[in-house]
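For this view, one protein chain was removed and the others were kept in their places.
Chain naming follows the written order as A, B and C, and within any one chain the residues start at number 1.
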Amino acid sequence: MDFAHDETTKALQQTLTAFMDEHVYPAEPAYQEAVDAAPERWAPPPLIEPLKEEAKRQGLWNLFLPGEDGAGLTNLQYAPLCEILGRSLHIAPVATNCAAPDTGNMEVLHMFGTPAQQERWLQPLMQGEIRSAFAMTEPRVASSDATNIETSITREGDEYVIDGRKWYISGAMNPAAEIFIVMGKTDPGAERHRQQSMILVPRDTPGVEVRRGMKVLGYDDRDHGGHAEIDFTGVRVPAENLISGEGEGFAIAQARLGPGRIHHCMRLIGIAERGLELMIARAADRVAFGKPLSEQGVIRDWIAEARVRIEQIRLLTLKAAWLMDTVGNKGAHTEIQAIKIAAPATVEWIMDKVVQVHGAGGLSQDFPVAEWFAQVRTLRFADGPDEVHKNALARHEIRKATADA
Amino acid sequence: MDFAHDETTKALQQTLTAFMDEHVYPAEPAYQEAVDAAPERWAPPPLIEPLKEEAKRQGLWNLFLPGEDGAGLTNLQYAPLCEILGRSLHIAPVATNCAAPDTGNMEVLHMFGTPAQQERWLQPLMQGEIRSAFAMTEPRVASSDATNIETSITREGDEYVIDGRKWYISGAMNPAAEIFIVMGKTDPGAERHRQQSMILVPRDTPGVEVRRGMKVLGYDDRDHGGHAEIDFTGVRVPAENLISGEGEGFAIAQARLGPGRIHHCMRLIGIAERGLELMIARAADRVAFGKPLSEQGVIRDWIAEARVRIEQIRLLTLKAAWLMDTVGNKGAHTEIQAIKIAAPATVEWIMDKVVQVHGAGGLSQDFPVAEWFAQVRTLRFADGPDEVHKNALARHEIRKATADA
Amino acid sequence: MDFAHDETTKALQQTLTAFMDEHVYPAEPAYQEAVDAAPERWAPPPLIEPLKEEAKRQGLWNLFLPGEDGAGLTNLQYAPLCEILGRSLHIAPVATNCAAPDTGNMEVLHMFGTPAQQERWLQPLMQGEIRSAFAMTEPRVASSDATNIETSITREGDEYVIDGRKWYISGAMNPAAEIFIVMGKTDPGAERHRQQSMILVPRDTPGVEVRRGMKVLGYDDRDHGGHAEIDFTGVRVPAENLISGEGEGFAIAQARLGPGRIHHCMRLIGIAERGLELMIARAADRVAFGKPLSEQGVIRDWIAEARVRIEQIRLLTLKAAWLMDTVGNKGAHTEIQAIKIAAPATVEWIMDKVVQVHGAGGLSQDFPVAEWFAQVRTLRFADGPDEVHKNALARHEIRKATADA
Partner (left out) sequence: MDFAHDETTKALQQTLTAFMDEHVYPAEPAYQEAVDAAPERWAPPPLIEPLKEEAKRQGLWNLFLPGEDGAGLTNLQYAPLCEILGRSLHIAPVATNCAAPDTGNMEVLHMFGTPAQQERWLQPLMQGEIRSAFAMTEPRVASSDATNIETSITREGDEYVIDGRKWYISGAMNPAAEIFIVMGKTDPGAERHRQQSMILVPRDTPGVEVRRGMKVLGYDDRDHGGHAEIDFTGVRVPAENLISGEGEGFAIAQARLGPGRIHHCMRLIGIAERGLELMIARAADRVAFGKPLSEQGVIRDWIAEARVRIEQIRLLTLKAAWLMDTVGNKGAHTEIQAIKIAAPATVEWIMDKVVQVHGAGGLSQDFPVAEWFAQVRTLRFADGPDEVHKNALARHEIRKATADA
């Protein structure tokens, strides 16, 4: 259980930190201004492109992707880098081609795609030329239970026909999101985890209607391509668009979600650290009733708790990453669940305090903290609500204990 | 300590409930649509006007205002009505001319205004012809400490000159908000609670610049006139625009905040009740892992806790209202503080669970719950952050205990 | 919903407060000393007797018992008196013959006893000549589910034969507890709430073995007769010892628990108030790092929260009491559950802070606060764990909402 940063990691941390200092943080005000100025654009402002070029030039590209096609990092190596990316959530992940949901989608194509699928979709994604979306959640059912999925994928001759409604499909409002990975049922009568399949649906296929952007706590996340509601009505794609095989949907989702969940948590730690910095700076700056907030007991309590809690979730994230590297995603299942449970709740608590120390400004557009709060809150649902993960983890503990006894 | 609803209250409850059922709830979808369709309008959509007429016709008008000029209700009588108004936060308070900040402003003019001030501003406010704003909070200082206020109100001959920047001035983006009550310092050298004064500043006075709408967690609250940032630069108004007298600002603010705080809490209870209804309905409707959410232990725990907590804050609110009626706002000071501390935190907890039971939809624009969450969260700052109130209440407890001993 | 104290209540409050000041508080040190000095005595020290005489003389006797036989108070009248009794938990309830479990047992005999049963047991209990116990909880099953009860009550001729093990039978270690009300099953095959019966078992009946005193967090509660584990082995009592009728056990338990639960909550409020007093006194007295604890922000936060929370549970208790008086125990069911859920959790939170402000002394025998903590903690189980009550209350809410819809 060695969490030390090796030389590769340290070098990348240094390069990435410099990149953040020189290119990312300074771009934040202009980025925000450009977003505000173009209320119809569901994509990052154009200034992201030179940042992408620069990141690519510096080798800060596809850091998330293991193996020769990506940066070749382990999860443990990527974790502290991903944390740094989380500090500038709008810009840094996109600039380095490490943004969700492309990361997960690239992993799916990398692991399960046919050469043709990889050639057609993985290559442009890895180059940052196009974007993608992952269409799983449905408005009409509790989608954390995969057996509830209502979208159908029906074989007809050489084609599959897709029918269903999805929502909260992140990134899909962005016209650059040219390809959707759609989860649906090919065999509703099969065993519960063999009913689902995944299939590639190009955005411009007839019958695909991107209806509207869903909001999260008032935010439309426009610059990230929003969160689309999409109707699939009699959508036909060639049979070779199926990923892996019929009935493999659940297994692919599991494989995809492992790294996806931990990446979320890594980024959350970056948000938490930057939030804590802002909280301390504000507390040191503001005076009320005769002394700075930073000398008031309750505020100090929050600062201490924030530090203590960040330390804990970072270590748990590192352990999960290390396990994924050493025993595989399946072996790391409990730890991935654990961090998925702990990190959002912890960082939500911290962010609530960061907001409170900022007073009304904490909920405003003048500081990033309200939006961070919204992001963090979302993660108590994304990839399944806390309650589902806790129930599963407990069941696992009970079984293990019973087996031991 | 009699909290029973008397006949007047019961009759009004019945009338108001019928008004909600017949006019308000049915108008909600069209209201929302009209708001969405006019992104530049910082005011309620026109459909509010017939609702106002109807409410006035039914005697559901100015319910908040005691005495002959208003509905003549006590706080205890108003409390259960205000709770009902809170159930449809966008429409009901405005439709009945019971919306903040007008309510507080009318009370200020009612209690402290000269006949001329009342004639000019109170009358049209009471008729619902114009709106108003209350300009206290400043971006550059911790405004919960009134000695921090930086806006100056300087006497020059027959005029006062106002200079300063305010923000989060609710309702002020609405052009119909024709009059602002501005808090500033007339004498920075005076004793700490005699430095401040309040003055009436018509919106169209030269030097008044309404700069932009501030957001709360992604919402601009456009249909309520938003939350403006306003610059006052060499703004000159006649000396008779001063309210009450120089140095009276803090006292007026205290007088205004008492009812204002409790009105917020009453409305919160209405939000909480409607939230609980939605939570139960959703839980009964959604099935996951083989049974409805409403049969799952954790969800039940939330429902029970929600009910238990709502009961407690309602009773505390009624007690505060009853005290205000019987011993006055000053005598009810501790209870007003107590409910200001308890209600937002309690309803925030409940609303978090309401959101969670709704899944991703809970943060979306398709249900009112995300917006309610944002409203509730705001009230942990509005009229002073929790921490300031707790500190004051504790100081009072310690003094009382020490005096007893 | 009138919670005001009427003249009767006010007069009794005054008398009782004077009795506490003159007789109860001054007796606390000698009481504790006497308890410590007699480690084998499972009963209050003899000094309790003159206090009982004095209380009886002053009309402070059987205050809990409605009707002509008792003090004739309503629940609403008793509530503020019971709160005062809670302030000196060891002495005041016993001194006024208002101590559990006798109160509940007297109510059972009062409501359901035959004249002969009343003559034989209720009379001496009401005179404070004997004590009693209520034998429901069993060590081997989750006793909050009455269908789990394993103790059997079998009719044989003119007798019933009782077999089973009970534990946590409060007061039963005291030899003065001459009569036990035992819950068991007369018909395990009946409908779930008709299987149980209650029967009177005199302590000295052959086959009754009081085995040992159970502890709560290290305390044996010796002076209150402890909490006994009792074996009933082939215990025979006359058939006329049955209370009410076969199959009535569950209904009697429900009737008994209503007042019992609310009495616990009333006393808890008294404990909380006295705890808050001690917390403030200690905080004002102790200096650390240059200033009294009472000027440190975190401590102030606790004091404020304690006050705000006490207010809420007191009002909820009063509402439950008022409902019991006006619509009966059944009609007050939800409110009784609500206060049973809220009060122990709230006062436990407060007592934790009271302990913390006292430092190590807070856990010691030199202050009453550690023992209060233990008492309060116990009430999260007594008469059913929180979780059972929450589940039932939620089910009720869901049904009501579904029926409304």
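We adopt the following convention: a residue touches a chain if its C-beta (ideal position, glycine included) is under 8 Å from a C-beta of that chain, and two chains touch if they have at least 3 such contacts.
Being a predicted model, the structure only gives us computed values, none of them experimental.
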Touch with the omitted chain, as defined above, among A:Val235, A:Ile280 or A:Ala321: A:Ile280
Residue touching the undisplayed chain, where the options are B:Gly67, B:Pro188 or B:Gly297: B:Gly297
Touch list for chain C against the chain that is not drawn: 137, 139, 141-145, 148, 167-168, 214-219, 286-289, 293, 296, 298-299, 355-356, 359-366, 370-371, 373-374, 377-378, 380-382, 385-388, 391
Chain A residues that touch the omitted chain in the full complex: 1-5, 276-277, 280-281, 283-284, 294, 297, 299-301, 303-305, 307-309, 311-313, 315-316, 319, 334-335, 338, 341-342, 387, 389-391, 393-395, 397-398, 401-402, 405
Interface with the unshown chain - residue positions in chain B: 296-301
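The definition used in the following text is that only the chains that are shown with their structure count from here on.
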Centre-to-centre distance between chain C and chain A (centres being mean Cα positions), rounded to whole Å: 53
Residues of chain C engaged with two or more neighbouring chains: 297, 299-301
